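And now, chain A:
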Amino acid sequence: MPNILLTQRCVRSCPYCFAKKHMSESSPDDILSWENLVYLADLLEASNERQFRILGGEPTLHPDFNHMVLYLLERNFNVIVFTSGIMVERTLLEAHYLFKDLPFERLAFICNINDPQKSNSPLAEVESVKRFLKLFENRVIPSFNIYRTDFELEFLFHYMNEFGLQRSIRLGMAHPILGKRNIFIRLNDVEAVIKRLFTYTPLFERLRVKIGLDCGFPLCRFSDEQLAWLYRFTGGESNFGCAPAIDIGPDMTVWPCFPLSSFQKRSIFGFNCLKEIQDYYVDIFNKVKVEAAGIFQQCDDCVFRQDNICRGGCLAHNLARFQNEAPVRMKEVYS
Partner candidate 1 sequence: MRSHFLVCPFNENLLSKLHGKSVVVRLNGIEKISAAVDTVTKHQAHLHCLLLETQTPVAAIPFQENWRDIPLALYASSLGRFPDFVRQAPTLRQLNIRIYLPLDHEENYTSFRILSSLGIESAVEFKGKNIKWELITDLMTYALLGLIIHAPIAPFNYVASHYDRQSRNDYGAVYFEDPYTYLHLDDKGRVALSRADLTAGKFVAQDIDDVDDINGSEEFRERVEGWRNFFLKADGCAYCQGWRVCLGKYSDTMKSNPGCMEFFAEFMDSLEKYKAIKKREKIIWQP
Partner candidate 2 sequence: MATIIVKATEKCNSNCYYCDVVYKKDTGKSMPLEILETLFIRINEFLKAEIGERVEILWHGGEPLLLGPQYYMSALKLQDKHCLDTKNRITHNIQTNLTCFNSEFMQPFKELGIHSIGTSYDPEPHMRGPGKIIDSDTYNRRFMQALELLDRNDIAWGLIYVVTKKSLAKPLDIFFFLSNLTMGKGFNMNPVLIYDDKRKNIAITPEEFVEFLGAIFPYWWKYRQRYPDVNPFKGLVENVINRDLSLSCGDSGACTYHHINVAPDGQTSQCGRSADWGLLQYGNIRDKSLGEILHDQQRDPLNERIEVLPKTECSDCRFWDICHGGCPLDAYSQHGSFMHKSEWCEAKRGFMERYFEPITGVKFESRKQENCKK
């Protein structure tokens, strides 16, 4: 399931931002044209893909955001929008008017919310997010990126209760952006992050909030007890993967995922279908893993990695290691 960037523009500057490197290289005027949207819709339809995932920057900044979503819905796509929730009021009100009666499966927002206290967000931003959450209520799945070990999640549970959001949190871990210095969770802090996360299990249980782990969490840093809890609470749906997500930019280039947004970037017109893109990047990922199986040394001999239960953590860590070496490895591991 690829993610399509409607625009490179963003209204926030998050400290961990996955998009940081990529947006700094792009022109703020880089927005997806209607012609390219139609092309991408055709590509997905030809590949039997009925979910259209919209990303940014901040996708709602696209001047035709609402109309594009309307168009995709009319084409029978189910649309998921990854947003900060910070929208221009006119766009917000129009979106609410147009989409309020749609079933959740047709259109959902995954709203990446920063901790108002710890991220030092300006008040206007916080209020804007709240306005968005109030209007879209249970159409919103909250999302949180962990970039510091002393993170707090209480505010998310408050928001869920206050605004009637979906009772599910998508949790991501900030990873290194290849070739750049950004704030991310260091490898020796992963265990501490997981430990802190599990201090919230009583809240998850009491409020019956589902937990969805994004890619890059390594299996070995979970204790058996933690894994058992996860299994029980998610019905076995936890994911310890790292696979190409496939991001497509408004300039019709494609790359494996945001931390690797400048790695093996290609034009989408060089591929005939999604499977070709997927296969292309899976092949590269596999080649990288021949060089370094995972983020820890023990990943090489790990039976769970060998059996694909865990994918050895985020590839960006592996590739970051290779950057400062002499180029003696397979050519695929370099940009």
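How were these candidates chosen? In short, all candidates are chains of the complex that A comes from, given by their letters.
Simple rule for what comes next: contacts are C-beta pairs under 8 Å (C-beta built on N, C-alpha and C of every residue); 3 or more make two chains touch, one makes a residue touch a chain; residues count from 1.
Note that the structure is predicted; figures quoted are calculated from it, not measured.
**Student:** Please find, within this complex, the candidate from 1 or 2 that touches chain A.
**Tutor:** Answer for chain A among the listed options: 1.
**Student:** Quick check on the complex: what are the chain A residues that touch candidate 1?
**Tutor:** 34-35, 38-39, 41-43, 45-46, 66-67, 70-71, 74-75, 98
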